[in-house]
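All protein chains of the complex are present and in place, except for one that has been dropped.
After this line comes chain A, so read on.
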Amino acid sequence: MSNLQVSVYRYNPETDSAPYMQEFQVDTKDRDLMVLDVLHLMKEQDSGLAFRRSCREGVCGSDGMNMNGKNGLACITPLSDVVKSNKLTLRPLPGLPVIRDMVVDMGLFYKQYERIQPYLQNDTPAPAIERLQSPEERDKLDGLYECILCACCSTSCPSFWWNPDKFVGPAGLLQSYRFLADTRDTATRERLTNLEDPFSVFRCRGIMNCVAVCPKGLNPTRAIGKIREMLLADAT
């Protein structure tokens, strides 16, 4: 796999009137590097190449990007998983405004996250120790709380592309259900009321791109289904 051919999305608002794809030749020394390693090698060639990264182990959610057409985290995606015929095309997450190169403006994504009130609400006085929760009750949070807010799911969702201001999107809804499912949370009714319009939840068309791309193996579609059930039960 020596001299991998990488095509990367470039756009610097100060100097470029339009985005373009730039070609790089990267000597991988035949190692099965992670895509993030390849980006670092490219940055040694051109220090101007901008991308986000932090933990480099798939837990901070900084380096979500589109690699050969599929969203994922660059730091835990080995070349052998994505490269086809020695070619790799890297683009920023789709559907969000580009600030520079691979860096997108995550504002809309975070706004939808904030909209679902992503924090525990409990109107009873806190005990002197922890609130008790059985292991079975706690198990209900598995597959929900692990979200790293990388936006791979929401930016692969056509419903989110069309209505990023009105449809909460898979990431936000997964977190919404994380609190609905928490036995310690007492704001269920208020949470459901906030989601009752035709867009917030019901714009999900079950396309399941979110499930296909989630780098943590989470299932937002299932969580959305559960919210729907709760909304319907609430309405009857």
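Quick note on the criterion: a contact is a pair of C-beta atoms (placed from the backbone, for glycine too) under 8 Å apart; a residue touches a chain by one contact, two chains touch by 3 or more; residues count from 1.
Note that in this section contacts and distances are computed from a predicted model.
Engineer: Would you kindly match the missing chain to its UniProt protein name, picking from "Potassium-transporting ATPase ATP-binding subunit", "Succinate dehydrogenase flavoprotein subunit", "Carbohydrate ABC transporter permease" or "Oxidoreductase"?
Structural biologist: "Succinate dehydrogenase flavoprotein subunit"
Engineer: Which listed residue, A:Ser17, A:Ser47 or A:Ser85, touches the chain dropped from view?
Structural biologist: A:Ser47
Engineer: Per the definition of touch given earlier, which of A:Ser7, A:Thr89 or A:Gln133 contacts the omitted chain?
Structural biologist: A:Gln133
Engineer: Need a quick check: the contact residues on chain A for the chain that isn't drawn.
Structural biologist: Spelled out for chain A, the touching residues are 12-15, 40, 43-44, 47-48, 50-62, 76, 78, 99-101, 103, 106, 110, 114, 117-120, 122, 126, 128-135, 137-138, 141, 145-146, 148-149, 179, 182, 184-185.
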